[in-house]
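With one protein chain held back, the other chains of the complex are shown just where they sit.
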Amino acid sequence: MERAVLVYTTWPSVVEAERAGRQIVEKRLAACVNILPGMVSHYWWQGQIERAEEVVMVIKTRASLAEQVRDAVKGLHSYEVPSIMVLPVESVDANYYAWILKETEGHEPVA
Amino acid sequence: MERAVLVYTTWPSVVEAERAGRQIVEKRLAACVNILPGMVSHYWWQGQIERAEEVVMVIKTRASLAEQVRDAVKGLHSYEVPSIMVLPVESVDANYYAWILKETEGHEPVA
Partner (left out) sequence: MERAVLVYTTWPSVVEAERAGRQIVEKRLAACVNILPGMVSHYWWQGQIERAEEVVMVIKTRASLAEQVRDAVKGLHSYEVPSIMVLPVESVDANYYAWILKETEGHEPVA
């Protein structure tokens, strides 16, 4: 059964996030993306703890498109290993959900 | 069994989000709201891709109040189709959870 999900991703800049987010929406892989600038990360990378200024992008779509969103993010991202985490949504307002479905129509579900 | 949830919503401005968030808390439909300003959205609307400056509001409450929170958001929101997505929480610190329950007491659960 189809349902909504949030795909939580992080990006090095607002410019890269907006460019990628717009393309993901254009391809109707998502109905909407929400970009939160000014995020600060601390993380391990090649044996060191790094601090970086990044951006969060939450991608709102159907569960059946999550893999295609993941592939699109990887293709549009400048990182070697981008953060792509799919969060389950247990319920969504019926009108908003209908809108998500309408705006993400036309994809063959990945088998 | 009762449990905690996060209700992810988006708003056109901090002013509208704070006004609505405060009323939702006042009505004890939620123990707390977290508002994140400066969000940028890209989304389909009536055949066009729009870009908007918005605000995220995360509403922390009990699962049994999610529908009443949804109705309150719809009543307080200036959009025709507001984004209201309920995220499951798999575990929450016991003291914090007790606080959520205490501050959201007094509602007849929706049948």
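Order of writing sets the chain letters: A and B. Residues in each chain are counted from 1.
One rule holds for everything that comes next: a contact is a pair of C-beta atoms (placed from the backbone, for glycine too) under 8 Å apart; a residue touches a chain by one contact, two chains touch by 3 or more.
Nothing here was measured: the structure is a model prediction, and the numbers come from that model.
Chemist: Against the chain that's been left off, what residues of subunit B make contact? List them.
Modeler: Residues in contact with the chain left out: 4, 6, 14, 18, 21-22, 25-26, 28, 31-38, 58, 60, 87-93, 95-96, 99, 103.
Chemist: Across the whole complex, list the residues on subunit A that are touched by the chain not included here.
Modeler: 5, 8, 10, 36, 38-44, 49, 51, 54, 56, 63, 66, 70, 74, 81-88
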